[in-house]
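Okay, so here's the structure we're looking at.
Right, chain A next:
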Amino acid sequence: MELFGLFNYWVFALLLMVGFYAVISRPNLIKKLLGLSIFQAAVFLLYITMDKVEGGTAPIIQKGVDDAIYSNPLPQVLILTAIVVGISTLALGLALVVRIYEAYGTIEEDEIQQQDLNR
Partner candidate 1 sequence: MSPADTILLALVLPLCGAVLIGLCGRWPNLRETITLLTATALAAVVWSLTPLIMDGGRPRLHITELFGGLEIAFSVEPLGMLFAALAATLWIVNSVYSIGYMRGNKEKHQTRFYICFAIAIAAALGVAFADNMLTLFLCYEILTLSTYPLVSHKGDAATVRSARVYLGILLGSSIGLLLPAIIWTYVATGTLTFTPGGIIDGFIDGPAVGLLLALYVFGVGKAAVMPMHRWLPAAMVAPTPVSALLHAVAVVKAGVFTVTKVIIYIFGVDELFAEPSGEWLLYAAAFTIIAASVIALRQQNLKRMLAYSTIGQLSYVILAAAVLTPLSEVGAAIHIVAHALGKITLFFAAGAIYTASKKTELHQLAGIGARMPWTMAAFTIAALSMIGVPPTGGFVSKWFILAGAFQTDNYVAIFTIILSTVLNAAYFLPIIFAAWFAKEAPGGKDHGEAPWPAVLALSITALGTLAFFFFNQPVLELESQLMARIE
Partner candidate 2 sequence: MSLATQLPALQVAVPLLTAPLLVLLRGPGLAWAAACAASVMAFVIAISLTASVMTTGAISYAMGGWPGPYGIVLEIDALGTLVLLLVTGASTAALLSGRASLGLDIDAGRQHLFYAAWLIVLAGLSGIAITGDAFNVFVFMEISSLATYILIAAGPDRRALTATFKYLIMGTIGATFYLIGVGLVYMMTGTLNFADMESRIADVSDQRPILVAAGFISVGLALKAAVFPLHLWLPGAYTYAPHVVTAFLAACSTKVAIYVLLRFDFFLFQDNLVGHTMQFAVFLVPLAILGILVGSAVAMVESNLKRLLAFSSVAQIGYILLGASFANEAGLTAAVAHMFNHALAKGALFLAVAAIAMRVNGLRLQDIAGIGRRMPLTTAALAVAGASLVGVPGTAGFVSKWLLLQAAFAQGALGIAAVVVVIASSLAAVFYVWRIVECAYFGNAQAPGDAAAVVTEAPLPMLLGLWLVVIANVYFGLAPELPVSLAESAAADLLRHVP
């Protein structure tokens, strides 16, 4: 059972690599962005896993409860920022994909390269 305490980290590693695999092996640009999202989500998991304390609760201090154990607020703050960064990157990436489709007529990376080579 002790080992299950590491399960989150293993899922982090696997998710990371699932996302990474999609990014490097898929020629479709939207698929790459999806992969990138999974890739980033894995990191969120890593951070949030750290914040948990056994028997703790969310770090919102309850009035009148003195002996409460609170989880670590810092990773949560960091991940809030990271989520925002993720959605911003996704939005920008999607805008680029739309423009690329308008310019090339395809969003498959190898076909785009082919077109550039043929010019």
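Just so we're on the same page, contacts are C-beta pairs under 8 Å (C-beta built on N, C-alpha and C of every residue); 3 or more make two chains touch, one makes a residue touch a chain; residues count from 1.
As a selection rule, all candidates are chains of the complex that A comes from, given by their letters.
Here the structure is a predicted model, which is why all the values come from computation and not from measurement.
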Touching chain A in this complex, from the list 1 or 2, is candidate 2
Could you please specify the touching residues of chain A with respect to candidate 2 in the complex? 16, 20, 23, 29, 32, 36, 39-40, 43, 46-47, 50, 74-75, 78, 81-82, 85, 88-89, 92-93, 96-97, 99-100, 103-104, 112, 116
